[in-house]
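A protein chain is absent from this complex, but the other protein chains hold their places.
Entry: chain A
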């Protein structure tokens, strides 16, 4: 029996004619994004093709300034590319208006940031409850307490970020990203502030949650030690993406 990733890879050719609206997970085709003006123009994304199926955990590595953050921004509808197609669960992230992209992001995309990027005023439980308050009426809303238990943080639900370790903050960040049932999980340098043991722990958790929730996950990282837990690895160099 094929894994979800294998099934998706068979169903989604990386080249050739196909209808993006029928594809689940993340689909990026021929995406180019230019930053700056005139002589200072930088090709942040250069004809990028990327397909990540539900349940697939993809890693993107590359030096600083190679375009990794731009890739996440475009995939999550935070930025609009100059050309190309981006769909998440078959929904276009590029053609939509800013308001529509925000709504798509709210319902389809989860973000895990560096150091968790938790809100200092909220307890771990409230970090998860907040996104459910502005989620669309039809959006999937998971039980925040159940998710905290899933990432091993049920016992610290009433703690605020400054009362948690770096690894614990990332666990809460992962749970927060999953609470609205996203179809795409975008992870930005999750191990940047963690030691090796905690980095492994966090990335293993991401791999586990990716499969458990059948979400397409793209992780940007500098940490090559954790790539063994990923289903696919890509390298970004000067805006160009290639599979390793």
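The rule we apply is simple: contacts are C-beta pairs under 8 Å (C-beta built on N, C-alpha and C of every residue); 3 or more make two chains touch, one makes a residue touch a chain; residues count from 1.
Here, contacts and distances are computed from a predicted model.
One chain of the assembly is not displayed; among "ABC transporter substrate-binding protein", "Serine/threonine-protein kinase RsbW", "YtkA-like domain-containing protein" or "2-Keto-D-gluconate dehydrogenase, membrane-bound, flavoprotein", its UniProt protein name is "ABC transporter substrate-binding protein". Set against the missing chain, the residues A:61, A:88 or A:109 yield one that touches it, A:109.
Within chain A, the residues in touch with the undisplayed chain are 69, 72-73, 76, 78-79, 99, 102-103, 105-107, 109, 111, 113-114, 117, 119-122, 126, 129-131, 133-137, 160, 176, 180, 188-189, 192.
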